[in-house]
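Complex shown without one protein chain; remaining protein chains in place.
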């Protein structure tokens, strides 16, 4: 069985990617991890200008999870192309540029600069960003904005275009449909959930920006439900993200409808976890003699005699 | 210092309540817990007719949390009044009847039956229920429905009316404002988050209804953020719920703006945890010489030089 | 029922895979009955929920359980040291003894795998006027515990001990040879095994009482998470942790 997956003309050698912002720029771990064994690498979110990011503290641990508010600190697209891409290019894996921006123009500008780089195999668009024109209102919580971003970017690239959705909405499927309608090749589900933690002695938030993004095993059940909802709403592939630490976790995501998965926070604990997860997936498929991976994707056996009305009460 | 809190004319002896559906009907634990040491008890959600609830399995454990889909199984309001209330009445604590229904008429009917019972000190309305008229669409995700329910129930009772909000929405503050505008005395934040888990050998969901409600320490950071958002949006008291297991957890909720808190899943692990939490809160206030509890509520010291635009990126 | 911190008195491997953990509790020593279970908090943080275990044996204030390591909780429990304190809640559920009186000559205990757990203590406390026969089934011999049982007959799936086959086949062939008069079954083990036994009990119209297992969040009737569908009655479900764990198999849907 092989895990190969094709998005447009791009062939990923397996179904395991590393999530944006959880793997540095890929070069930090070269002595720890053979990145050519990964299906692909989602870069840290790149913006037009370098971003210093938020003040400290930026992270704090929670029960089976963590909060972060890095503030999309990144070296900027130009420096990425000069310093990082040449290194990443050398390795036999797919590089997906994750783009963050505070205006549609910026999204387009960054994408255009990267689209001409042959080391870049596709794009993942982080729409969980404040829309400066709208006074900081989040792009990701307005289906119209998500549609508009997708439409404008689709015009500008023939490479795989993946829209990464935020879970902090009532119906994530609306947003997936909006992206699909405007020509997105896939959606990534999910980004972090809004959360916070407080130091009860200083009465200060444990991260400088008060609220932050919750990630890690704690959110896996929520991520699975969001992937399941999305898979049932769109025909384009769903890339599952959220709390994946073991190959068993990954299999759960495939069963609810993910075509590929991303490993995020787990990289902090075990930078090579993506590789062991890919190996575990192989083993599982062997043991269950699954020789067509797509027969696993979305193969959830739901309980027929349960009406959706009763669900989750 | 005392933790007394007054809602309308009802005096709660401390700030710790037990959450609906996590303490049975209060009588199951009488040999384990001195319930008169609790600020109050939120009953299991009561409907007009008895509800069998969902098929099995109804619960499964997750990382620092659990999923449940009990299906609001309950003995019905009539049997509650006959069999359970007489027992609960005997104890010196406040009994808040939690009501669930599938139509506004049912909400009103159940409330009217309970309003005339002098053992009932107030109401908590579970709006996370399918609106049968709207084909099972959830009341709790439509601000208009929440407003309507509050309005109709407010007409029918002079006792404290608390609306319990679902976190599965984009802006929970909208819903809190809707409840406040229609005369709710307080809002409870949060109910469970939609989640799921899969058995990778059978490919079946680990709970019969596919998705269920996530609770426990895993969701505490999300609950804190929702309470904080709500506290900043309304003037009525916010009752904080979500992953509270220790008194330190409870203090975090007070600091972000909760006037009272509820202990849910923790009761399954330690049925007396509500009492130790109340004691811990007392100790904390003594040590910090906080003699006016309200000076603690909403006393979060946010980092002034951080623009909200940057938050949680 | 009581929640208490008890001290671990000893560990003992009954087979290469099955561990007996003994702790000290005056309260449970006095109050726990055969078929009761206790709910153990194996760690302060992780896993979140307690783990239920049947009472395997009681001598004075020495109370023991048996288990094999199958996951997070049992792994942590196995790594505890003598003298460590553990948080135990119990006794929970009903007792086999409630069903031990009446019109039968021989009590037939049927344990599958770790489902043998309640039977040694039940054997000890059972009505002496009745005869006891015990059938045990296991995947292999290292999953079969014989301690404290009477007239034990064993089957293993791999034939590594006793009869080679399922415990039910063993029972059927045994019943051809031996006569036990009027019998009553008491069983605990995998659902499939108990269902097969219940069907056989109906055929030979004997009563059958089974201790059911479900995932449990609380074990004491607070969460309503442990429902089992019942046959007839105006309610559709009962709670395994509180109204069980032991039910007459005729009265519940085993599936």
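A, B and C label the chains in the order they appear, each numbered from 1.
Going forward, contacts are C-beta pairs under 8 Å (C-beta built on N, C-alpha and C of every residue); 3 or more make two chains touch, one makes a residue touch a chain.
Remember, predicted model here, so these are calculated numbers, not experimental data.
Could you tell which one of A:66, A:127, A:198 or A:278 touches the chain left off the display?
A:66
Of the residues A:55, A:170 or A:302, which one touches the chain left out of the display?
Checking each option in A:55, A:170 or A:302, the one touching the absent chain turns out to be A:55.
For the chain left off this view, which of A:4, A:32 or A:181 is in contact with it?
Touches the omitted chain: A:32.
Applying the definition given at the start, please give the residues of chain A touching the unseen chain.
Where chain A meets the chain not shown: residues 21-24, 28-29, 31-32, 44, 50, 52-53, 55-61, 63-66, 68, 70, 73, 216-217, 265, 267-272.
Need a quick check: the contact residues on chain C for the chain that isn't drawn.
Per the touch rule, chain C residues meeting the hidden chain are 43, 45-46, 72.
As a convention for this text, only the chains that are shown with their structure count from here on.
Tell me, which chains sit next to both chain A and chain C?
The common neighbours are B.
Using each chain's Cα centroid, which is most distant from the centroid of chain B?
Centroid comparison gives C as the farthest chain from chain B.
Which chain has its Cα centroid closest to the overall Cα centroid?
Taking the mean of C-alpha atoms per chain, the most central one is B.
Please compute the C-alpha centroid of chain A, do the same for chain C, then give the distance between them in whole Å.
Between these chains, centre-to-centre, one finds 46 Å.
Go ahead and note the Å separation of the Cα centroids belonging to chain A and chain B.
33
On a C-alpha centroid basis, what's the spacing between chain B and chain C, in Å?
The computed centroid separation for chain B versus chain C comes out at 37 Å.
Could you tell me which residues belong to chain B and also touch two or more other chains?
55, 63-65, 70, 216-217
Two or more other chains touching the same residue: where does that happen in chain C?
In chain C, 45-46 touch at least two other chains.
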